[in-house]
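Entry: chain A
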Amino acid sequence: MGRRAADIARAILPIAATAAVLAVLPQVWFADSTYTTGLVVDALFLAAYGVGFNLIFGSTNQLFLCVGALASVGGYSAAILADKQSVPIIGGVAAGTAIAAAVGGILSWVAVRRSLTVIFTGIVTLVFSLAFENLVLGKRDLTNGDTGLIVTGAATRLADTRLGGYYLFAAVVVAFLIVFRALQLSHVGWAFRSLRDDELAAELAGVAVARYRIYAAVVGSAMIGLTGALYAYSDGFITPATYAFDQIDVPVLVLVAFGGLGTLLGPVIGATVFGFVDHALTTRGQLREALYGAFIIVIFLGFRQGVIPTATALARRLGRRRRSRTPVAPPQPD
Partner candidate 1 sequence: MRGLAAGYFGKQVVHGIDFDVRTGEAVAIIGSNGAGKTTLFRAVAGLLTPMQGRVTLGGKDMTRRPAHRVARAGVAYVPAERHLFPGMTVKTNLVLGAYPHRPDHETLELVLELFAPLKARIHRRAETLSGGEQQMLAVGRALMSKPQLLMLDEPTTGLAPKLAKAAFVALDGLKQKGMTLLVAEQQVPLALSVADRGYVLENGRIRLQGTPAELEQNPEVRRAYLGVA
Partner candidate 2 sequence: MKAVILDGILLGLAFGLLGVGLTLVYGLGGVLNLAHGAFVVVAAMVTSHFISAGQPTALAAAIGVLAGAGAGVAVDLTLMQPVYRQRGEHRTLLGLLLTLGLAFVIEGLLNWRNPSGALYIDVSGNPVHILGVAESAGSLWASAIALATGAVLVAFLAGTTFGRAVRSVIQDETGARLIGISPARVRTVIFALSGGLAGLVAITRAMTAPVTINVGFDLTIFALIVAVVGGLGSVGGAFLAGILLGIVNTVSAYYIGQYITTIVLLGAAALTILIRPRGLLGR
């Protein structure tokens, strides 16, 4: 019984801890400052996108360079439905999520059917990203192009203090983490790990690699689409630039890789650090882009594995060293 409890505890603890921290954070830190709240909400967004991306790339090695596009699918679907069809918020968000999930699933299906390598998957999804952005820009009658679309039905109160938005997105992130964890611990997660380690071996062992890839893509894309749709409602106004490649894909890629690809809390840690770095960079003004690029280079040169695996490995090594110093006592008779 003790072993089982320990397992459950280990499974839930990181998420519970994160939830607890997020719950008290406003009181402790920033409730008075709309600006800071806004920053934290932005970080939460990236974390949410990150969990979805982590599921797709970290778990099943599909380089989906279309996070922004999927978010855009979710956001614009919801916004257009609200605008043209006066669909209520729940419906809009649900539709956005579903459509994004479908698009992600299709992309994955195509990649699987054509046995695309990681790089070609990346290029195809990148092409999709850019093409979709152009589509949104071009179809002015539907999307208002680069002028932007006002999301009718958005809760204006959320936009004002952003605290409501904070709690909403904190809950979303925690929910995503729970889903991610549940998948990790289930047979699905086992399948993911085996196909990431050695695809051929997994295939031979009977793992339906294709199906699990698509499955991961659908769930991850749903997360991304949901986040994008929620953003549209919380902010009240979206343009193609909101979901642009350099606004979403690049930061998400960097923060997930930084935190640790495939780990549970990687996106959260990455988003936190990224939030601070981003804020620090804003004050640098002109040099921002250059420092940003330098940050990317340094991370991928140095932190190849990511923070969490590096920290875990370090901890393990320290633990081993300490243990070896403890003298081994001969077994005592009871």
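Descriptive notes on the structure:
One rule holds in what follows: contacts are C-beta pairs under 8 Å (C-beta built on N, C-alpha and C of every residue); 3 or more make two chains touch, one makes a residue touch a chain; residues count from 1.
These made the cut because all candidates are chains of the complex that A comes from, given by their letters.
These numbers were taken from a predicted model, which means no experiment stands behind them.
Among the candidates 1 or 2, the one in contact with chain A in this complex is 2. By the touch criterion stated above, chain A contacts candidate 2 in their complex at residues 63, 110, 114, 116-120, 122-124, 127-128, 130-131, 134-135, 137-138, 246, 250, 253, 257, 286-297, 300-301.
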